[in-house]
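Removed: one protein chain of the complex. Kept in place: all other protein chains.
Think of it as A, B and C in the order they're written, each chain with its own count starting at 1.
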Amino acid sequence: MTGHTPLKLGMVGGGNDAFIGAVHRIASRIDGEFNLVAGALSSTSEKAQASGQALGLAAERTYDDFKAMAIREARLKDGIDAVAIVTPNHMHYPAAREFLKRGIHVLCDKPLTATLAEAKKLVKAAEQSDALFVLTHNYTGYPMIRQAREMVAQGALGDIRVVQAEYPQDWLTEAEESQDNKQAEWRTDPERSGAGGCVGDIGTHAFNLLSFVTGLTLESLASDLTSFVPGRRLDDNVHVMMRFQGGARGMLWSSQVAPGNENALKLRVYGPKGGLEWSQEDPNYLWFTPFGKPKRLLTRGGTGASAMAERVTRTPGGHPEGYLEAFANIYTEAAAAIRAKKRGEALPPDLHFPTVQDGLTGVQFIDACVRSSNRNGAWTSF
Amino acid sequence: MTGHTPLKLGMVGGGNDAFIGAVHRIASRIDGEFNLVAGALSSTSEKAQASGQALGLAAERTYDDFKAMAIREARLKDGIDAVAIVTPNHMHYPAAREFLKRGIHVLCDKPLTATLAEAKKLVKAAEQSDALFVLTHNYTGYPMIRQAREMVAQGALGDIRVVQAEYPQDWLTEAEESQDNKQAEWRTDPERSGAGGCVGDIGTHAFNLLSFVTGLTLESLASDLTSFVPGRRLDDNVHVMMRFQGGARGMLWSSQVAPGNENALKLRVYGPKGGLEWSQEDPNYLWFTPFGKPKRLLTRGGTGASAMAERVTRTPGGHPEGYLEAFANIYTEAAAAIRAKKRGEALPPDLHFPTVQDGLTGVQFIDACVRSSNRNGAWTSF
Amino acid sequence: MTGHTPLKLGMVGGGNDAFIGAVHRIASRIDGEFNLVAGALSSTSEKAQASGQALGLAAERTYDDFKAMAIREARLKDGIDAVAIVTPNHMHYPAAREFLKRGIHVLCDKPLTATLAEAKKLVKAAEQSDALFVLTHNYTGYPMIRQAREMVAQGALGDIRVVQAEYPQDWLTEAEESQDNKQAEWRTDPERSGAGGCVGDIGTHAFNLLSFVTGLTLESLASDLTSFVPGRRLDDNVHVMMRFQGGARGMLWSSQVAPGNENALKLRVYGPKGGLEWSQEDPNYLWFTPFGKPKRLLTRGGTGASAMAERVTRTPGGHPEGYLEAFANIYTEAAAAIRAKKRGEALPPDLHFPTVQDGLTGVQFIDACVRSSNRNGAWTSF
Partner (left out) sequence: MTGHTPLKLGMVGGGNDAFIGAVHRIASRIDGEFNLVAGALSSTSEKAQASGQALGLAAERTYDDFKAMAIREARLKDGIDAVAIVTPNHMHYPAAREFLKRGIHVLCDKPLTATLAEAKKLVKAAEQSDALFVLTHNYTGYPMIRQAREMVAQGALGDIRVVQAEYPQDWLTEAEESQDNKQAEWRTDPERSGAGGCVGDIGTHAFNLLSFVTGLTLESLASDLTSFVPGRRLDDNVHVMMRFQGGARGMLWSSQVAPGNENALKLRVYGPKGGLEWSQEDPNYLWFTPFGKPKRLLTRGGTGASAMAERVTRTPGGHPEGYLEAFANIYTEAAAAIRAKKRGEALPPDLHFPTVQDGLTGVQFIDACVRSSNRNGAWTSF
């Protein structure tokens, strides 16, 4: 994953106090595939400049707005190869559009957009561009998730019957949004987040993960969204029942008001031949429970690890990899795709980063959850 | 719990090859509170006699049918004080009625009955009798479940917001009922089990447990019952969303087709002040997660155990108690109640065994799940 | 395990406030194999009478001293078949002797005696008696320990190389013995416990368990016994290195001053073909780690359970059995042996209760640990 000059990366959003910007920067750097060289890091000029300086960006590549950055970088001889968009949801579409139309590859945070209408426009924009669009549904980068996907595809469980996905957190148990917490403010603001609160922020992660692993297509859902904290404008607890093409059934729970849960994303999948169980907080393990046989604990880098897991593994079994490495796997696969594009070659067949189409599916999921809940949980086609 | 003459116990059902009969016998014996002295152990005379002999019952107290037993034992000077009814569901009501009307105390397996109509009749029969009716929803006997109930009641979590209950198994992943498996046969037969399969067999356990711990009253539910195994006549997977009085929301999943799960009953409860998490397969632990503070692992018999937990604890922390001890706690509380009755005293205030009313609620839950599922998951009042 | 008249049991020690007496009584009762009918329950007459009454013993079978009990019960037509000796260690030998010489079977708590000299005399007494001597090293009764023993014997690990045994507790972290805690008083008193404190009380459990599972014979050991609590007269922390016949090596740690540990007995065994790991506090699980293959979690009553485990199992997988059931397995095996004796038959071949010889080995282990530690940890032959 090394041995070539790093690609040049720009960033939109991710200024000083944004948690996810720092994550993207580390992830882009872990395998030496990207160098951050330009940024429009904040919506206010002052913060944008301060953040650029703090990150060691050249002054002339520290932009006050993303459009200026897209225009100038596209013209530079050594302009950025790709841009990471790490703003609140409502800025994803307008920002991505500017880079896509100038042929600059985009890595964009999830959910794809704040509204379904924008999501469809962004799909169109991506289709019309030569540039790649990579959605950082980062949990798909975990090696044992890759292995789970491979095992399901190879029929280790038989035809899937039941899927249980959940993603509880507790950080919004109280009204953080009125405590000057920026992260909480925009996530509970329909203007910036869209119609989904918890369902958009983390429910969509759980849904993306179950889709990635099982390959199932959702047919319809019935949901019950709740807002428990007084004054909160968006849902903070999400209950969904799901029916998939082919007859599988599923449940999804996400919550931001469940004390004791940090980022307890968990997936369980069952078919007639066996089950799989995975927890994001202990990501180096995958339980495989073949029916009628003892449970097996598969470990990343250890015995039983599959080819798809090994391909995205850096350290041997027992030396845990974590969230940043999984995130980096998305970046490194994006780099491989960008390099193939540069060489005029087809994309390598073994890349699995989420696409703009996955992003659209995610926004459709949010939209369907909100509609079903508004119709008193009626089954809503997808 | 000793020091007095054991009570005399009879049993209906529970012949040689019945798993649950043996469990009841051990549970009745652990604290020395009951002696098994009579039985109508099988629906066929031959098996009834063989089983009676194997258990060392006197020939004249080994009955071919429960009615004969009720009549004769009620007349004996040293006739049974109580009877345990451990038959398939459809026999609960007819059997219980015979003993109740003759003043013999009843300990009856769950669900209360196979139909809602019978459940209501049984409630009436119990109300009209001087005898006690104890429902062996055995999981309520676990010390850490008692502690969870006590903590919720004392406000340790604040007003409950979210309840997640689940009870997956895997033993019906294949068509056991056509493999000469008696346990599977009656549980998948609507004539003997009622309209609920998995929901009646174990979903009702999960529902009873969440009710016992939280004290919440269900308002309505939306459910999706599925039968995955070809030819199966009752549901083998259960998804339910729940709304409780006061605004709490919940989810319940039970399944008998989830490979790798033995009896993975699990309960999680969240309020604004904290959360609780308990797993039946590791019952000596209770996670308490006060909001904003480190997680605490409470242990049965150990530091942090509460009065209600200690009252039903036999061994010190780190010497695990299990399923049989929890089951025995129901029997021992029943014995305390029976002895109080005998002495003409009011029941002690600290008994928590499930009652006929809890049984009715359970059958109503099954009924509502089946009705909601039949109406495509419409929210159904309870 | 039922269907015959229960055997008649007496008890020496185990009065009102003794934890272990209650445990023995429940264990003797779980499978309906014993009825407690006589007792010399305390060393003071007053307590002995009060305890006998509390347990419902007949007044004439509530004795003030064990010798009187042995003499009288031996003469009674329906005298006790067996006696449970649950006193502090220094009383084991004098009590056991009286019953053995009158042909009354003995179940005796561990360690066998307070001194090596007594242990040898007790072995002789047992050999000269027709009665059985059963040592309640109760942890050997756990089903998954039986399975571990079976797997090692069948070569699943190959020739054992390394054994790691540990048994930490925390209840003597402070000077409990000066706080009027009877349990702590005698366990830290050399007059009543013998020369070993922690090593005798729980180190000997860990040693017995590793011997039971591996079948290895200890050759020599080097130990470092420490007493951390000021004023304590016996060791409260035990470190031992061990060499076994055939070349295996081992370590044993036991402690009563390790905060956070309740009864954390744990055994790990390794050979060239695989490893086993078991924890007493989670006794329904056994990890089997075949070399080069995924880890397997075997469960009591579940898939992968062996014949030896199944024979001592009462409930299906996922319905946990605990400490009392394991203890009961020793009693029930003792009952099977006693019944065989009564019928004049040879003992059944599949009984695995610990014997007086195991008890001697345990006392030799304690003695060797004390001697090695006194010689500054010199390797001491066994």
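Criterion: contacts are C-beta pairs under 8 Å (C-beta built on N, C-alpha and C of every residue); 3 or more make two chains touch, one makes a residue touch a chain.
None of the values given here were measured: they were computed from a predicted structure.
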{"item": "Among B:Lys101, B:Lys121, B:Arg192 or B:Lys295, residue touching the chain not depicted", "value": "B:Lys295"}
{"item": "Sole contact to the chain not displayed, among C:Lys101, C:Lys121 or C:Arg161", "value": "C:Arg161"}
{"item": "Candidate in contact with the missing chain, chosen from A:Pro283, A:Gly359 or A:Gly377", "value": "A:Pro283"}
{"item": "Chain B residues touching the omitted chain (full complex)", "value": "288, 292-299, 302-304"}
{"item": "In chain A, positions touching the absent partner", "value": "2-5, 19, 22-23, 25-26, 29-32, 53-56, 169, 261-264, 280-284, 299, 301-302, 314-325"}
{"item": "Missing-chain contacts mapped onto chain C", "value": "157, 161-162, 164, 166, 170, 173-174, 222, 224, 226, 228, 237, 239, 241, 243, 247, 249-251, 253, 255, 257-261, 268, 270-275, 277, 287, 289-292, 295, 376-379"}
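The rule is short, and it goes like this: only the chains that are shown with their structure count from here on.
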{"item": "Inter-centroid spacing, chain C versus chain A (mean Cα positions, whole Å)", "value": "55"}
{"item": "Between chain C and chain B, distance of the C-alpha-averaged centres to the nearest whole Å", "value": "34"}
{"item": "Contacts with 2+ other chains: residues of chain A", "value": "292, 295"}
